[in-house]
Structures are given as structure tokens and as C-alpha cells.
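Some chains have been omitted; the remaining ones sit where they do in the full complex.
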């Protein structure tokens, strides 16, 4: 029940077309319908300007295709994350225009050009971290941000990171992607005074425990200004970086 | 050693005023002098406008007093976090003007009035989470942010949280503090499209594992837009929220 | 040895038809036979009105078929849980009438119509939680309960849950199925005063640790009235919900 319908209802009561009892009955359900109404508002707020995203893991190919088809009726740049090639193929077979970035495991459905605002820096440690970093980078781009990548900047070769100093100081938000010992976000946050969103990756072996070592390192960063998302959650980091960057860009 | 000095050095070599060997010796140390020079810059960048903070745990009372004394020579609003009453007393005994907020376990040394910019919302779940929430709130205020508190908004009584809807939509950053099952950040991030920095607290017992249950819940939030800091790390969340809020406020 | 046989034995002793020594010899074995007798009673109590269930994981296809064949000689609606399609096919090949619900990984052998009593509400968070939710729902139905499903009610979109308020208040037991941060049971238990049986699912990635994050959240619920079963244990939750619902329905 949206605003127009509430106003119409009141007008019906005012005009005598609707009895008070019936109007009351309809409004009684308002706590729910009203929240349904709120839902739409929130919906817009949450999604304001952003692409829709579907997390593919744990869903069947059929479910993913059904959901993205419905979303693509109303949105461009619908994201399917953690998408296998099979899913990409099925989306194509369903007749949906799309772009598949296998390295980022992302399908962009009904791709539309976006002019990115502001600046998000995307820093990653090693070659094997690139899939997660690309998930973050492409997501941020699709969400309407200008993104600069600085890959292969692990702490074992500090000079490569220090080369990126200017980029880091100019970014409104920095997404740092690292596996193994996960030291990179601490070093980045020690270099510049910008919010660092750290993404631990499951890269490593043995006691990396699928990214837990990196996660713990990031949570225990001795440099303030680091917050952390789930292991391999490039999408989540990009989403928050986009929230920050777009708030800054919009304010500017 | 800045660019002018390098050019001057080369000109001295070119003109014969400087021997190749001596020029080489000076350039050899460049990586360090250069980084030393950068250090000062970074130093400023990192500390730009923010208060200094000293984490008291694991330091002796004497060490804390010595460090805050040195910092207070150059800064007002120096923060001593995780400070016991004993530390506060010792800071007082050292003749330093200060304000002790026992609930937040914070000492503000050489307190100075700050006009907070923007808006950071500080939401917490239960009474027992308040010390961590206050650590975050006071830190954010001292760092120059306008802070609004919404305490006791646990998910078992959703209405109290929903009452805060307007506050949440207006904030540039939202710090959400919760222990036990740590569900609050997910619900907040589902309501509004603002960056949520989640702080798990060690509140709980048994399988809360001193905050791990809450931490895991926050890392696994089904709502995008949540990042997480270490357990009980109110300071860290406030620091990042301040980075975000001040970027937005400065851009405005 | 049942009660009649004991009485008959005593009468034989009383009438002199049975010597004391022989009677004693027979009774000596009573601790075991007697418990065997108890066994039957318990057996009935435990299984009273309920379908038999076979957990398929860790059993060979041959073992499962052998067990369900024997059970189906005496019972209808025998459940085979965690059943692969291969198992379903083998059950069919064995000539047993059955219904396979692939999404719930359940085979109902010798399916018979059941009129469900009372009301169990089955609430789940996300699309990927549906297999576990369906395992619970079908189990509860087969056990003789009326079941209402409310799926896709994750806390990131509260309105969908609030829409189910009436269902929740009318249920005698509520099974809540959720993965990721596992916040849904807390929110449900905060809304209504009905017993909530929470089922963490292994849905998630990284620090969801195969459902541990959700499990911990559920065990640490800030809302009283939540108890928890093993990860993905839809069957167990349905079994207990059925015990509760049928107790209430029978009392009514």
C-alpha cells in the first residue's frame, strides 16, 4: 500500500465513499502493509543508484537465471557474483545480454556504461589474490565508482607498494586484498589516512586455514583505520567502499 | 632529499663542483633519506587533524604517563584508551589536565573543545555493550565529529531500532556495537544505505567465546555494507568512521 | 517376557505346576528380558504415531534399501533423509512405492496421506537455505503436523518477516532455518512468545565455517525462547517441533 493509496483511502473516507469501519479494517493491517510500503522506500534507498547483485553459490543454475531475469526487467548492470562459466552460459542461453569476467567470477547482466565518480583504490598482494580483487574492482565500477588498481604489492617487496603512495592518498576509500599473512592493510593504513577496507583471501596453505590467518592479522592491525569483511568477500568490500566514495563524491 | 636537491647535485656534478664518487655516495643513501623525508609527510597525513591516541593495555603506568606527557606537549585532546582509574590518577598526578570517562575507559589529556562536523550514528545493542560504545563515541567526538547515540537497540526488540530510522539515514557512517549473537549490524545495514562499521563486543557467556560469536555473525552479514573491527575495538571503529565522516564533511 | 507371562509364571508356581528353581531360573534372566520388554514399550512410545526415519549418509545404498524395506513392511511414510538420487532410484528398483523430493533430499517410502494437526511455522532466511527447510517441512508433514512455510525472510529485509507476524503468533512451534550470520531466530523470538527451534545451515563461505557462525549466533540469542539443533539438521528440528505441536494438539 503506497502513499497514493493511503491518500486515496483518506479521501474516500472524507468523501463518504468509504465507511470508517472498513477504512479502519484496511488500516489495521497497516503495521504490515505499511512496512511493505516502507519496504519499497528502503528498497530504493538501499539500492539507490547501485546495481542489483545475486550471489550464485548455493543456488541452482535455474534459480540464478530466474532471479537475474526478473531483476534485469527493471535494472541494467545486474551483477551475478561467484558465477561459474556454466551460469554465465545459462544466462546467455536465456537471451540476456551480459558480460562474463571469468577471472572475477562475475556476470554483468544487461551491461550499461557507467561513469565512475570519485576514486577507489584497489590494492592486492599477490597473483593468486587477483580473482577476489577483480570481483571488488568490477563491482565498484558497476556501482558507479572510478577505480584504480594496484596489484602485486605484497609486503615482501615494499617498493612496489610505496610506488603507489600518491594513488593511496587521493582515494576516498582503499580496498586492500591479501591472503597468506594478511599484512598489507596494516602497512597501507600506516602510510595514508584513508579508510581501508581489508579483504582477506583464502590464498595460502597449511596454517593459512583458508584465509583465517589473514583475517586475524587484519582484525588485529596495529594501524587504526582498517575494517574487515569476510574472507574472499570482494563484493562486500566494494559495496562499502562505494557507499563511502559516493557519499564523498555526492557531497563534493 | 627533495627534487631540487637532486637537480642541484646533478648540476654540481655537471659543473665539476662535485666529484662523481661523492655524488654517488650521496645518492646511495637516497632510498633512506628519501623515505625518511616521506616519513614526515606521512606522519602529517596520518595524524592530520586527528587526536593522538595511546593504547594503555600492556604498558606500565609509567610508560603511559611518559608517552602522553610527550604527546601533550604538542597536541591537545590526547586519548589514552583502555585506561584504568590508576592510569587516570597517575596522569593527574603528573600535572596533566585531563578528563577521565570511566565508563569508556578513556582519558582525554589536555581536553580542548571540538566542534564536531557531519554525523556519525553510534548504535549499541545492550547495556553491557555501553563501555565499548562509549569508547567509540568519545573517540569520534574528540576526533572532531558530530555523534548521535542510540543505545539499547537489540534485535530482540526491533521497535527501538526502527525508531532510530531517521538518524540512521542521515549519518555519514554508522558504528554498530553488539555482543552475544551480533545480529544488529545486519539489521541496520538492511535498513539504510550507509557504511556500517560493526564492533563485536566480548559481552556474552559460554559459546559467545568472548565475542567470537558476534564477530563471526558480523563477518557473515547477509546485508552488504558491513565491515568489522576487532572485538571491543571501539576506538578503531570510531577512527574509521571519523575518516569517512570527515571526508564527506570536508567535501561538502 | 510381558506382564501376562510373569503373572502366568507366578500362577504356575502358586499352583505347583512350576518348581521354584525353574521359576527362579526364568526370572533370573529378567533383568535382560525385562528390559527387552521395556524396549518394546519404549519403542512404541518413541515411535508413537511418527514415521520411521533412516539417515542415509554413511550408509551404502544396499544398507539403506535393506533397512527401508524392512521398515516398510510395518510402517507407511518411512523417511529416508539425506538421500541422493541414486538411493531414491535404488529404492524404486527394489519395488517400493515412494516419493522423492530432491530439494529436501528426502525419500518418503510407502507414502500415505496424513492429516496434519496443529500448526508448525517453517521460516527460512535465504534461497540457499531451502533444502534444509524443506527437509524440516516435509518431515513435519509426514509426522502428522500442519505446516506453513514462510521462506526468504532474511533480516536484511525485515518487512518480509514482519509480514508473517500472524502466522508466527498462531504456531505452536516455529522452526527457523538460517545460514550466514544466523540472526533470524533472535528476531523471530523477539517478535512472538512461541518456542523457536533454530536450524543453522552450512550456507555461507569463509568465516561462516560451514554453519558454525550461524550456530554460535543462535546459541547466543539475546531473545529467550530459542533452542538449537545441529547444522543442517532439518529432520531433528522437525521432530522436536512435532513433539511440541502434537502435545499441544492432543491436549486441545
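Note that the chains are named A, B and C in the order they appear, and that numbering of residues resets to 1 at the start of each chain.
Here is the rule we use: a residue touches a chain if its C-beta (ideal position, glycine included) is under 8 Å from a C-beta of that chain, and two chains touch if they have at least 3 such contacts.
Remember, predicted model here, so these are calculated numbers, not experimental data.
Every protein chain here is a copy of the same sequence, 3 of them drawn, and the whole complex in this file adds up to 8 copies.
To be clear about the criterion, only the chains that are shown with their structure count from here on.
Of all chains present, the one whose mean CA position sits nearest the global mean of protein CA atoms is A. For the copy pair subunit A and subunit B, the superposing rotation over Cα atoms measures out at 175 degrees to the nearest 5. Where the sister copies subunit A and subunit C meet, the same residue numbers recur on both sides for under half of the interface positions.
Subunit B and subunit C, compared by their mean Cα positions, are separated by 50 Å.
Centre-to-centre spacing of subunit A and subunit C amounts to 39 Å, using the average Cα coordinate of each chain. Multi-chain contact residues of subunit B, defined as those touching 2 or more other chains: 190-191, 219-221. Contact residues of subunit A toward subunit C in the complex are 31-32, 35-36, 38-39, 42, 57-59, 63, 67, 200, 202, 210-212, 215, 230-233. Here subunit B touches subunit C in the complex through residues 125-126, 154-158, 180-183, 186-187, 189-191, 204, 206-209, 212-214, 216-223, going by the rule given at the top. Those residues of subunit C that touch subunit A in the shared complex are 126-128, 157-160, 162-163, 165, 203, 205-208.
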